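Of the protein chains in this complex, one is absent; all others appear in place.
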C-alpha cells in the first residue's frame, strides 16, 4: 500500500518534487517524507527497541501539525527546502520501511508485550490510511502546481473517461426520494471491530431527518456553464455573505483551472489542457460556489446525514484513483443514484463537528482529527484521486468553504413535502 | 421602543457618537441613522404615498449590507464620516418617525390596500426588533471604544450587581440532567401567529439528542482564572487548531478588556475599570476560549438543541439591559439552571445554519438573516445588553468564533450515560 | 500665532474634530492637543517651577513620535479617542497658554538663569513654528476627511482665486535659465542669528550644479489632463518602477480628489466640489506622478539645489493660507518665475538627507527632523495651506513619494547645454 506513493510519483521529474505553489499544497517530496515520519514518530520510536532515528532534524522538518511532537516546521515554507534531496527522502522511506518490517515481525512473533502489540497494529493501520490520504493530496497538490504553470505539463497520458463518448447522452437531472425519519449514521467502534475507520466517524448515533430527495448524479459542466451564463457570479442574492466577499476579493469567475480562450472555456486536467466537456461533472468548486449554484438551480446542498443515509445502501464503486484517469467521468444513464463514490468529493451543508459522545484519543495521536472541528464543512464520497479501498459511507472529509484545489463537486438535494 | 435608542445615547458626549474603533463596531451615530434608514427603505419608500426621502445620499451611507439596495458604504469607513452631524441624524430620526406615524395611521385607518397593510405591520414589527438589535450593538460598540481609550471613560454610574455582595457565596458548579430524545426546537410560524420571531428561528422541527446535563450557571471569573493559572493559553492540546492559531497570531492571553496591573487582573466595565471579581461571570471570551476552557474543565459546550430544549421550560427573566447594569451579575445559589437568559450570550457548539425547510423571504428583506449562514456559531439567551422583551428560547444570535466584543460567556455541558 | 489654530477650526462642527480617515492624517483635535503637549513637554515641565501637568495620560496620548518621551500612542488609532472632548482639549490649550505666559514672564524678568532663558526662547520659537506646521496639516487632514465623505462638506466659502477669471489667458510654459556653478544653499546658523530656521536647513554649504532652466510657473490642470488623455497612467515606460507598482496596486488614474462625472473631471476643494479648472495648478499629485508627467513632457523635476538657488533671489510672496482660499491659484502672465512660494509644494528630485556636517541637536528635541532622513523626498516653497511667515527659500519639507494629501504640485526643469 505504501508502494503506491512511489508509483504515483514515477511520472515526475526531480524538479517536480519540491514545488509548493500555495501554502495549503505541499511538495510531493514532503508528502513522501511526512508519511514516513508518521511511522517513525508514532511506531518506531516508541515501540522498536534500539531504533535509531534516521536524521535528528527530520522530526522538526516533517511534522505536519502535531504540537505534541515539538514545533512543526512552518507549512508555507515547505517548498523552500531543496534539501533533503529526493534521493535522500527515498532512502529515508526505505530505512523506515525496513524498520517497520522488523517491528511488525516482533509484533507477530509476539516478542512485544500484548498491550504494545495491539497498539502497534492499530497505529500501523492508521499509518497506512494516513498514507492514502497523502496519496490523494499528492495528486491534487501536483495538479495545483502543474495547473498554474504556463507550460501546462502533462502528468499522465489521457485514458478513456476523460471525455464523454461522442454519442453519449446525459440522462438529465433526476431525483430519488428518501423517507428520512430517525436514521443512524456514523460507525459503532464495537460492532465493526475489523473494519478500519477514523475516530471522527464514531460514535454511531441517531439523527432525525425529514423526507428528502437527492439528485441521481452530480452537477455537470453544462449545468454550471448555464449558471455562469446567467450571471451567477455577479448576482449577490445567490451567495452567502462570506461567499460574495470571497468572489469579489479573489476575483472569482469560474471554477479553478478554468481559463477563457477566446469564446471557449478550457480547463487544465492532469492529462493536459482541454476544452471544458459539457457532460463531465463540474469540479474544483468551493462550497460557496456549490451553495450559490444550488440556490440558483432552486435546490440546496444535502446535509451529511441525508447523504450518508442514502449512500449506506449503495455499493462503494466508482471512478477512483485506481483507474488512472485522475478526472471525474460522465455519469451513466441509470435512474438510481450514481457517482456517490469517486469522481468528486461532494460538499455537504454540514459543519464538521464532533459526533455526540466523540472523544479524541489520548496523547499526540489525538491531534489527528478532532482539533480541526471548526470552520470547515464535511465532504463525502471520495473522488477520482481517492484510492478505492480508502472510502466508505461514513468517511468524513473536511475543508474550508473557499477551498477548491481538491476534486470537489456538487450533488443537489431538496425537501420532500 | 425606538426612543430607547436615544435614551441609551443620553450619557454620551457629541464626540462619542462618531468613533469606530474596529471594523465590526459601528459608531453610535451610525446605529441611530441606520435603524431609521431601515424604516425609510423598507416601509416609507414603498408604502407611504408622496414620501420624500430625507437626503439622497443617506440610502448609500446608512445601508448596512443589503446588496439589493445599491452598494453599501464600506463598513470600515463608517467612523470617517464626521457629517452628517449628530443633530442632523437626530433630525433624520424625527423625520422618519413622523412619516412612520403617517404610514401607520394610513394602515390602521385602512387607507392602504389590505395586502399592503399586513406587510406594513409585518415590516414595522421587524424594524422595531431590528432597532433592538442595534440598541445592543450600540452598547457593545461603545464599550469597545471606551474600553480601548487610556482614559477609560465611564458610561454609566455603577449600580448594584456590578460586584458580588461581600458575603455572597458561590453555589459551586452543579448540573441538571435532561433526558433528550426526539425534541422539537424552533418556531412554527403558523402556530404562534401573534408572537414575533425572526425567519431563522423556523420551521419548528424535531431533533434527536442523547441524554445530557447542563451546568446550573455560567462560568465564573474565578474558574476562568484557574484555567489561566494552569497555563490554559499556552497548552495547544486544549485548543481547536484554528483557535490555537488565533491565540498566537493575536497574542491573546486573557478575555477582552482584561489588563494586568502588577499582580492583579483588572477589567474595563461600562461603569469604569475595576479589579476582576471572582464570582461574576467571565465575559468577552471568544468561542475558541469557551471551547478550550470547557475541554480543560473536562466538559464541553452545549449544542443549540440541548440549550433550547432546556431553556424552553425556563422563565425568560434575568439581568438585561433594562437593569442599567450593563454587566453580568453573580448567579444565585438555587439548584436549578440560572442565568439562561440575560447576563451573557452563551456560545454553543452548533454552526449557524438553516433549519430544515428554511427559506429566506423573497426580495431584499430576505438578506436579513439567511446569507450569514456560514462560518458562524449560534449563541443563545441574550445578555446584560439585550432588551428584556427581545429575547426568547428560540432566538438565534450568531458570531464568528474569534468574536468577543459582545457580552459572551460559557455554559458547560456533558453527556449523560 | 497660536490663536490661528483655533481660528482654523472655527468653521468646524464638534464631529469634525475627531475623525482620522487615514493613518497619516490626524484628527483636528489631536493637532490642537499635540501642539500644546509640545510646549508642556519641552518647556513647562523642564523650566517652569512648580508646573503641574494638566493630565497624567496626556503625555502618552499626545506624543507624536518622540521615543525619548515614553512610548507614543499608536498613530493609526488617534481617531479612536472620543475623549478627551473638544472642550477638554481647548481647556488644555488655555491651561498651557497661561503657564507659558508665566514662563515667558519669568524669562523676560530674568528670574530664570541666563542659560535657561536662551533655551526657553529658542524652544518657544521652535514650538511656534511647530504649531504652524500643524496648522497646515490640520487643513490638509481635514480636506482628506471632507474629500472622502460622499456629502462633500464645505469648509469655507469660495473666495476669488478659486477659479480663473473668465478672460484670463495662460501665459504658456516658459523657462528661465540659470548659470549654476558652485552655489551655496542652506543656512549658516552663525550668520543669520536672528532669523529662525530648522536644524535640517543648515549648515550652509557649496553645491556644484550645471546650467539649467526652471519653468516660470507650475504645471496646470490642462497640461495634466493632456498627460492623462495621452494614456499617461497606462504607459509603463513613463514611470519609475516603484511608481508603476504603486499606480497598479492602488488603482491610481487621476490626482487625489479627482472624480469622473460622466465626461468631466471634478475635484473636491475645501470650498466644495467643482469641475477641474484648466488654468489652475494641478495639485495633490504624488512624486511618482510628478516624475512621470515630467518625463512625458520631455522635462524633469528640479533638484533641491537648483530650486533653492533660483528661489533665493525671489520675493517670498504668493498664495498662502492667509488668503483663506486654501486652493492654488492661476499664475500671472509675467515672464519671470512665479508661484515659487505658496500655491503648491513643489516636488524635487532630491532625497531628504542631512546636509554635510549636519548634526541633530542633543536630547529628545533632536528627534525633530533628523530621524526622518530616509526614503523621503524634499519639497520646496510652501503651499496655499502654509502660513505666509512660515516659509523661506531654505525650508525643507519632506514626504514619501506616494504621498499626495498635501497640496503638492509640479515645477518642470531641464538641462541647459
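Letters A, B and C mark the chains as written, and numbering starts fresh at 1 in each.
In this section, contacts are C-beta pairs under 8 Å (C-beta built on N, C-alpha and C of every residue); 3 or more make two chains touch, one makes a residue touch a chain.
Quick caveat: nothing in here was measured; it's all calculated off a predicted structure.
The missing chain, though absent from the view, touches A, C when the full complex is examined.
Of the listed residues C:67, C:125 or C:336, the one in contact with the hidden chain in the full complex is C:67. Of A:82, A:109 or A:160, it is A:82 that touches the chain left out of the display. Against the chain not displayed here, chain C makes contact via residues 65, 67-68, 182, 205-210, 236-237, 239-244, 287-288, 291, 349-351, 353-354, 356-357, 366-367, 371-375, 401, 415.
One chain is missing from the display, and on chain A it is touched by residues 13-21, 29, 57, 60-61, 73, 77, 79-86, 145-146, 148-151, 153.
Assume only the chains that are shown with their structure count from here on.
Considering the contact criterion stated above, no chain is in touch with chain A and with chain B alike. Relative to the whole-protein C-alpha centroid, the nearest chain centroid is that of B.
Separating the centre of chain A from that of chain B, both taken as means of CA atoms, is a distance of 37 Å.
In terms of their C-alpha centroids, the spacing between chain B and chain C amounts to 46 Å. Distance between chain centres (mean CA atoms), chain A to chain C: 58 Å.
Within chain B, contacts with two or more other chains are made by no residue at all.
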